[in-house]
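Note that one protein chain of the assembly has been removed; the remaining protein chains are unaltered in position.
Going by the order they are written in, the chains are A and B; count residues from 1 in each one.
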Amino acid sequence: MSRAVPPLLRLSGLSKSYPGVRANDDISFDIAPGEVHALLGENGAGKSTLVKMIYGLVAPDAGRMELSGAPFAPPEPRAARAAGVGMVFQHFSLFEALNVAENVALGMDDAPPMRQLARAIREVSETYGLPLDPNRTVGDLSAGERQRVEIIRCLLAGPRLLIMDEPTSVLTPQEVNILFKTLRQLSAEGTAILYISHKLEEIRSLCDTATILRGGKVVGTTDPRARTARELAEMMVGAELRSPARPATAPGPALLEARALSLAPGTAFGPALKGVGFTLHEGEVLGIGGVAGNGQEELLATLSGERPSGPGTLWLGGQDISGLGPNERRALGILGAPEERLGHAAAPDLSLTENALLTGTVRRPLVRRGFIDRRAARAFAEEVIRDFDVRTPGPEVAARALSGGNLQKFVIGREVLQAPRVLVVNQPTWGVDAAAAAAIRQALLDLTGQGAGVIVISQDLEELMEIADRFCALNDGRLSAPRPMAGLTLDEIGLMLGGAHGMHPPDAGPDTGRDTGPDAGPHGLGAASRGAR
Amino acid sequence: MIHLERRRAASRFWTLAVPVVAVLATMLAGAGLFAALGKPPAEALRMIFWDPLLGPNAEYFRGQLLVKAGPLILIACGLAVGFRAGIWNIGAEGQYIVGALSGAAVALALWPAESPLIFPTMVLAGALGGWAWAMIPAFLKTRFGTSEILVSLMLVYVAQNLLAYMAFGPMKNPQGFGFPGSRNLQQYPSAHNAELIAGSGLHWGVVAALLAVIGTHLLMSRHLLGFRIRVAGEAPRAARFAGVSPARLIRFCLGLSGALAGVAGMFEVAGPSGQITDSFNANYGFTAIIVAFLGRLNPWGILAAGLLMALTYIGGDLAQLMLGLPAAAIQAFQGMLLFFLLAFDLLTQYRIRWKGART
Partner (left out) sequence: MTLGGIDLIALTATLMVSSTPVLLAALGELVVEKSGVLNLGVEGMMIMGAIGGFAAAVMTGSPAVGFAAGALAGMGMALLFGVITQILLANQVATGLALTLFGLGLSALFGKGFEGIRPPQTARIDFGGLADLPVLGPILFSHDWVVYFSLFAVGAVGLFLSRSRAGLILRAVGENHDAAHALGYRVVAVRLAALAFGGAMAGLGGAYLSLVRVPQWTEGMTAGAGWIALAIVVFAGWRAGGVLLGAYLFGGVTALQLRLQAAEYAIPVQLLSMAPYLITIIVLVAISALHARGRQAAPAALGRSFHASR
């Protein structure tokens, strides 16, 4: 990008504090028209706060913004949109019970009549290769389609700057390719894009400039194509991180087996599980990948016993356990940790001691004749805090007072210390800082070293590549046949995630056919980024 | 501009202080209300809060205090357990009526036989009656997902009509000279829930209320089931993950509150009230909702709140007699108290900050 062009957006000295956190500290950089500008940083680096200030959701404490040379201080999103700034959120701001056109209309300040709007949506969706039916209810759409609703909503306003917050976290690699094509077309037409991500290869393939945030400060602005992923990662993390050490054990005998397990949707717009089958062996990590909303929560719920499946569908060492509830399964050694930390894995307003009681009463002597042994519960909580390095003033602190990473360490630690035979975790390191993520992955691997079987459900392919022995993909409630992780290429994973399943009999040997080539593609999670972890 | 900031943990100070502040605020607002009605506010407040305890003739009123507080505490303890779990039984009034009808039915069926077993059987029948009435919304909720709020409330009106039907029909005293209402159980020694200490107001229902307070305390703060009830209310998904069955919890909470309300009704009909009439119920089932919240859903808090609420009943009667304060004023006063409590409750979870700019 030529620096001669006057900047579209100039940020100078932007700062924003929340009680106890300096979210943004003296942030300055420019975005040129048509530039694809990456905002790179770990969770909690201050990316979200920064874009919320640009979009008028949060007012900066200090500093100024200029849009095309004029002062820019949107008091609310409406003003930002009027000035030509559009934003696609990471967690979509969509209304599931409303249809596509209604959702789009809500994001516009002067929406045309519905029929006209529906026509405009069709036109834009064709122009940018994002097919979408304006009359469909949003609750029925896939994550990728929902994102299209948000993008089209922004595009209809003809923005000069489009902010995209972690847009690929919900997409399959193939969907990512479609998105990138759209973004490049927009950029060629002169629309600037502020692209927020922590995925290094994505940024290297798409962006012209990258601004790297760490701890709320700009630690560098660079051309991402001129840097290796490792360099970028080190700037982002600020230190080199160890890869988890894996105990060398051969997978043991079969432990947990699902046979044609089906489950009706739990919520109005939720997915169903359809004929899921797999075998988990002792001492292995079975990785289950997939885009959010394809049945991950349902799978965890049915394995943990929260929503038991039909008879004969789940077996533990020859025993049919399909009808057992969560605590009966805990007694047999099947433990779990759901994705949602606050409200599902832990009760937000209860103390850590009480949260230790939540799942710990079956395998630990925390209850005597129905009455709670407070001292034992507290000791158990303290043990988790100590062994898993949970940063907290003490076990009597409410769960919601902990940071995401610390609470996740507590949740995983609570289950790991109960010596499970099978541990099922969903998104074990989502929203967790890199050091805590590494510790959690290590703990999971250590469990397999002790002969336990671990099922890791994750949307982070990098994570699965790092710790899983075998991989299968969950798509629309169906589980593909597991395949050994080693030797699996990213395109193959992409096809599995996209629903090309059922081509292999369950637990067939490695690679019985398709070979789509080793090209890692633009969304790549190549060796460099993995090495940096 | 005022800005609310969520506390990292609920404030212990405000948890205890909010009920006190709410009572004081209600006194202030109540004084305004009384003044607007043309009654001397200070005198009215003194009559409601002071005279029944320490004023002239307090002897008589002190006994009334336990009589009124007993059913309130008994019902509120059961309701509080359910409210903690997010299960809203607001039909305690109906369960109270059906409990009284069941208890009275046993006595009237056995009249005039005398046996020490009659009274315990009546207690059991009262509990069963209230339990069964509460199991209707529980069953409909677990089987069909029907709102327990609406069903339990509708059943109050059904129970009221049932009560009237019984008082005018099947339970009418054959020797009552045509007046509606049942035989007076106070004149039936085996069924009479008499005062245990003369003039104290202490009857078996008050003893049961104290036992309910202790039992609820043990359940909610010491027992695993109470812990699970709390989790279910605070984080329903976490409770299911911990192995709590929502259906069982609904049956337990509604059943318990129904049984306690039923027992309260039975003690009332066999004791202070004495007979089934169409106006037997005195809104205890609804006032107990206020008692439960004012006591912060905590059994010891409910004990204090029940006594305070009983005081306003008695004081209200006194003010009605002496100042001509309408009976309804006390009802409005109690409603106001719940409002202030809910409004000030904000302080336990949020900090209030003043801020110049918009957020």
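One rule holds for everything that comes next: a residue touches a chain if its C-beta (ideal position, glycine included) is under 8 Å from a C-beta of that chain, and two chains touch if they have at least 3 such contacts.
Please read these numbers as outputs of a predicted model, since none were measured by experiment.
Across the entire complex, the residue among A:E96, A:E328 or A:D446 in touch with the chain not shown is A:E96.
In the complete complex, the hidden chain is touched by one of B:I48, B:A209, B:L260 or B:A329, namely B:A329.
Among the residues B:V23, B:L110 or B:V158, only B:V158 touches the chain that is left out of the figure. Taking the complete complex into account, B:L140 is the one of B:L140, B:L224 or B:L307 that touches the chain left out. Of B:W133, B:F286 or B:Y313, it is B:F286 that touches the chain left out of the display. Residues of subunit B that touch the chain left out of view are 4, 6, 37, 88, 90, 140, 144-147, 149-151, 153-158, 161-162, 164-165, 168-169, 286, 289-290, 293, 326-336, 338-339, 342-343, 345-346, 349-350, 359. Think of the hidden chain as still there; on subunit A it touches residues 18, 49, 52, 56-58, 76-78, 81, 89, 92-98, 102, 105-107, 111, 268.
Rule of thumb we're sticking to: only the chains that are shown with their structure count from here on.
Subunit A and subunit B have centres, each the mean of its CA atoms, that are 48 Å apart.
The residues of subunit B lying in touch with subunit A in their complex are 5, 8-10, 222-225, 227, 230-231, 234-235, 237-243, 245, 357-359. Residue ranges on subunit A touching subunit B, taken from their complex, read 19, 59, 75, 304-306, 325-327, 330, 336, 338, 340, 342-350, 354, 357-359, 361-362, 367, 370-372, 397-398, 400-401.
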